[in-house]
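In what follows, a single structure is set out as structure tokens and then discussed.
Now for chain A:
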Amino acid sequence: MLQLDVQSIDLFYGAAQALRGVSLQAQRGKVTAVLGRNGVGKTSLMRAITGQQAISAGSIWLGDQPIEAKQSFERARMGIGFVPQGREIFPLLTVRENLETGFAALARQEHSVPDFIFDLFPVLADMKQRRGGDLSGGQQQQLAIARALVMRPKLLILDEPTEGIQPSVIKDIGRAISFLREKQTMAIVLVEQYFDFARELCDSYVVMDRGHIVLAGEKSAMVEADVRKHLSV
Partner candidate 1 sequence: MNLDLTDSILYVDAVSVSFDGFKALNDLSFVVGRGELRAIIGPNGAGKTTMMDIVTGKTRPDNGMVIFDGSIDLTTRDESAIAALGIGRKFQKPTVFEGQTVEDNLLLAVEGPRSAWSSLFGWRSRVTVDQVLETLSTIRLGDLKHRLAGSLSHGQKQWLEIGMLLAQNPKLLLVDEPVAGMTDAETEETARLLTSIAGEHAVVVVEHDMSFVRALQCKVTCLHEGSVLAEGSIDAVSANDRVIDVYLGR
Partner candidate 2 sequence: AAKAEDTIKIGILHSLSGTMAISETTLKDTMLYLIDEQNKKGGVLGKKLEAVVVDPASNWPLFAEKARELITKDKVVATFGCWTSVSRKSVLPVFEELNSILFYPVQYEGEESSKNIFYTGAAPNQQAIPAVDYLMENEKVQRWVLAGTDYVYPRTTNKILEAYLKAKGVKAEDIMINYTPFGHSDWQTIVADIKKFGSTGKKTAVVSTINGDANVPFYKELGNQGIKATDIPVVAFSVGEEELAGLDTKPLVGHLAAWNYFESVDTPENKEFIAKWQAYTKNPKRTTNDPMEAHVIGFNMWVKAVEKAGSTDPSKVIDAMIGVAVPNLTGGLSTMMPNHHITKPVLIGEIKADGQFNTVWQTPGTVVANEWSPYLEGSKDLIADWRAPLSCGNFNVKTGKCGGKS
């Protein structure tokens, strides 16, 4: 089922255009990978979807609702969970409180942190009372993923989630993403530079270059050399 439908959007930073007619679809129970070199507009696209940056043309649909006019927090309440690039955890809130900020989008009876989160990231259980900002970079990244999962999103957006994370945990995250996909409750958009990781997890992919989508398709149709061409310097 089509969960996210981005239809040829444009995005500007001041006078500089970062996205040019970009379209993207994500299905429930599927992982869509977004690949591309530095500065091609991946993060900008995610910001557009989550409402952190306004778009100047095009439309964005979540399920059957247009959301491009909605505020960022409204989109979150509609079910968009976001793991931003650069972690952006709340530095002065404890790990626990960081997780609890995810409750804001939930009904009262859902105010609990699912157990599987601590299974996935045991370090967070140990550090519940520590302030988020004191954690190491990788720990913060884990926290950021966990926090988004607390929201039980319909659409999970992961912007380079493995950045700074140790190999064993990357494997765990990979397993977790598979697990979430299997649950068939959410669509996952994964921005990744780490080609092998992305290829392993995704069901479909897009490759961006200079604000455009230059390649798109199902995983089965993915040709490594074509993609790598766009990722090389």
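FYI, a residue touches a chain if its C-beta (ideal position, glycine included) is under 8 Å from a C-beta of that chain, and two chains touch if they have at least 3 such contacts; residues count from 1.
The candidates were selected such that all candidates are chains of the complex that A comes from, given by their letters.
Treat the numbers as computed from the prediction; the structure is a model and nothing was measured.
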Quiz prompt | Neighbour of chain A by the touch rule, complex-wide, chosen among 1 or 2 | solution = 1
Quiz prompt | Partner candidate 1, residues of chain A touching it in the complex | solution = 13, 16, 37-39, 43, 85-87, 123, 130, 134-139, 141-142, 160, 163-172, 193-195, 228, 231-233
